[in-house]
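In this view, the complex is presented without one of its protein chains, the others remaining in place.
Chain nomenclature is as follows: A and B, assigned in order of appearance, with residue numbering initiated at 1 for each chain independently.
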Amino acid sequence: MNTLAAYATSTGEAFQFWILGTVAVIGALCTVFMKRAVHSALCLAGTMIILAVFYLANGAYFLGIVQIVVYTGAIMMLFLFVVMLVGVTAADSLKETIKGQRWLAALCGLGFAVLLFAGIGNASLSEFNGLAQANSAGNVEGLAALIFTKYVFAFEITGALLITATVGAMVLTHRERTERAKTQRELSEQRVREGKHLPPLPAPGVYARHNAVDIAGLLPDGTPSELTVSRTLRERGQIRDVSGDALNDLKALEQRSEERLGRGGAVTSREKSSGGSAEQKEAAK
Amino acid sequence: MENLIALLVAAPLLGAAVLLCGGRRLDRTGHWIGTLLAVASFAVGVLLFTDMLGKDAEHRALHQALFSWIPVEGFQADVAFQLDQLSMTFVLLITGVGSLIHIYSIGYMEHDERRRRFFGYLNLFLAAMLLLVIADNYLLLYVGWEGVGLASYLLIGFWQHKPSAATAAKKAFLVNRVGDMGLSIAIMLMFTTFGTFAFGPVLESVGDTGEGKLTAIGLMLLLAACGKSAQVPLQSWLGDAMEGPTPVSALIHAATMVTAGVYLITRSGAIFNAAPDAQLAVVIVGAVTLIFGAIVGCAKDDIKKALAGSTMSQIGYMILAAGLGPIGYAFAIMHLVTHGFFKAGLFLGAGSVMHGMNDEVDMRKYGGLRKYMPVTFVTFGLGYLAIIGFPGLSGFWSKDKIIEAAFAYDDGIRGWIFGGVALLGAGITAFYMTRVMIMTFFGEKRWQPDESGNEPHPHESPKSMTIPMIVLAFGSVFAGGLFSLNESFVKWLEPVTQFEHPHPVISVPAITASTVVVLLLGAGLAYLMYGRKPVPVTAPRGSLLTRAARRDLLQDDFNHVVLVRGGEHLTRSLVYVDHTVVDGVVNGTAAGFGGLSGRLRKLQNGFARSYAVSMFGGTAILIAATLLMRAV
């Protein structure tokens, strides 16, 4: 490993760079352009893992591991939690509302990239020492020596920063109940006053074979009512329409009985049919 | 002895403070307190005077430093007093005549319910004037100078319920401000030139200074003197100042206020001596005023205004003499003192006449009063003889000397001109004073009942009024002779003002003789015009000159046309410029920024992403600029 990180890059590393670098850029682009926040988060996680590999390739073994554990493992999971909490709306509209914003942003991004490339190209970066010497006593030991000597104050302050951030997050998300909770009576009076949904919301449809909170209850005419399903599921588009299931099941039952009548009462076939019905159940799911 | 000097100012100042702050409980005793403190100040003056007489001439000046007023590095202003022979003369005149006027006012203001306040103002007036004459530097003098202006404003407008009095007070104050401006500029010039205000250092270092600067300072001092002493062109307030109570007029004209200008020029003599151009200006102003005042005095039917014209004219004499340099200073002061006696006497006499005549001031409604008020007649008559320069009386000794000095201005045409003007003035003085005398005390009685049917009952005034008049009459008669005896007055002042014997273009006896002839001519002419035939009760239309003189020789019209109208036009044009140019620039700028902001505002759409684009673009531009600079 040390030789890999130490000196001018090997062919293997070049190979690795070009392959993974391409993937990283694609991941970054996907992060920006994916419609759903969840997909963006996953793409970003991929990019970060690739970056972790690059860290390892550059001799930053500790950072590479930390990148995977902290970034991909903790921070991105935090993102996913918040997406779950917040981003229940299906997908962002990518239609731009501010006039000229997209063009300006593209121009700025492109111009900035060109500028950075020009800057890097112009910089005299001929010096290339490698980390062999610095990592000679082990990368973690080297980092520790620096953190607890040269950067000890920054390290301490970082600790304070983390504590502050923790407290800050709690303060921001904690909601103090400043008023008395409304009683049931008050809630019902409010409903009467607002004049919508006087009775309680209808229960979801119950279907014998399901624990069916995601199944819309059927109105008397057989059409499903969306009101019966929880709002979160509704917004995610995760309502199961079972209005056709009854007919399908009837059809399947008729077919089965025909099969049974046609074949006679053989035990093997009964076992077969029961297996078939299990398969059907799977399909229905 | 030096420590007593402050008492001179402190006594009347204390009186003013007590009377003005004391409130109504002092209404009964206020006038006694005021008079007592004025007399106390006079007593201190006399004490200092006797002490001064005991020393030899060169060491008579006293100096008292009270405290440092504005102690700043490079700018030292002290409250310090200097009492030399010149100041001493003024102190005695101010406190002496002032005390007499205080006593007189006790009777004159008896029926005025604001008498306490009046005495407070009188004391303030005395205090300010004393501060003016005993200050040892120009800055402190300026304090007294402004104090005099304030006190005169309060006293002229004392009967403020009369709109004319209020207007007159304002006029006096405003005109005086013009002169004050001159004094303040002069003081600033002195500071930049000499680096100090004190009389001693300033007057000693005159020799090392350029004539141009001295001329500028001199002209500014002259402007100041013109304002306070009512000299052309700032004379217009004096006539209107007669709206104040008569004792105030006496005080202003005899002892305080108008003499301040003469004091200032005499005190600054060293500056004027070194600036002949400024000196010539002083002489011209004096000569013009002397004729101007005399002509005005001839035409007025109001007894006080006629006397006011005469004051203007007599102060003109003094200014003329002060402008003549060392040959004239002493005579200017001498005339000032004698004039203080007889003019105070004349005004108090006029007040006495008015007191007996229900405050009537029109001389055409007097006539034959000598039988009704004999004391007033005699004292007024002595004052009259003194002012016209009747040989042997005070005015003769001082005025004759001034005429001599005027003839000695130089050997050429100027000596003749100024001498001739002074001589002519003496003749006109004789004319108008004889006219006043005849119209008031001789001839038929011409008074009539006023609108409410009250016929005046002329009577002699109470003792408190007649006694000061008698005292002043003594001064009018004997002061001049006493001063001229052995040239004692000139020798007294010589250490301060220097003295040179004048050498007139014609011989001294000839001048004296012609003076006497001229005054006899003037008096005779007046007798012919007013004594031989009855005086009409309503004034005849008169010649163009008479009508102009009744309007104070059109001084107010001149001021109105030139200053008021001119000021109005200037203001209007400035307002126009303000509205178009200044407002245009301001409003244009505002409108420009408004329009620009309206457009820029659209950039502020409230979307964080928009702002982020701006930031990002800005960063990109900065980096581009950095790279570009590195590349170059």
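The definition used in the following text is that a residue touches a chain if its C-beta (ideal position, glycine included) is under 8 Å from a C-beta of that chain, and two chains touch if they have at least 3 such contacts.
In this text, contacts and distances are computed from a predicted model.
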item: Name per UniProt, for the chain absent here [options: "NADH-quinone oxidoreductase subunit K", "ABC transporter substrate-binding protein", "Alpha-D-ribose 1-methylphosphonate 5-phosphate C-P lyase" or "3-oxoacid CoA-transferase subunit A"]; value: "NADH-quinone oxidoreductase subunit K"
item: Among shown chains, those touching the left-out chain; value: A, B
item: Touching residue (missing chain; options A:I98, A:V192, A:L219 or A:L253); value: A:I98
item: For chain A, residues in touch with the removed chain; value: 5, 9, 13-14, 17, 21, 24-25, 28-29, 31-32, 37, 40-41, 44, 47-48, 51, 54-55, 58-60, 62-63, 66-67, 70-71, 74-75, 78-79, 82-83, 85-87, 92, 96-98, 101-102, 104-106, 108-110, 112-113, 116-117, 120, 125, 127-135, 139, 142-143, 146-147, 150-151, 154-155, 158, 161-162, 164-166, 168-170, 172-173, 175
item: Touch list for chain B against the chain that is not drawn; value: 601, 604-609, 612-613, 616
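By our rule, only the chains that are shown with their structure count from here on.
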item: Touching residues on chain B, where the partner in the complex is chain A; value: 605, 607, 609-610, 613, 616-617, 619-620, 623-624, 627, 630-631
item: In the complex, chain A residues that touch chain B; value: 98, 101, 104-105, 108, 111-112, 115-116, 118-119, 122
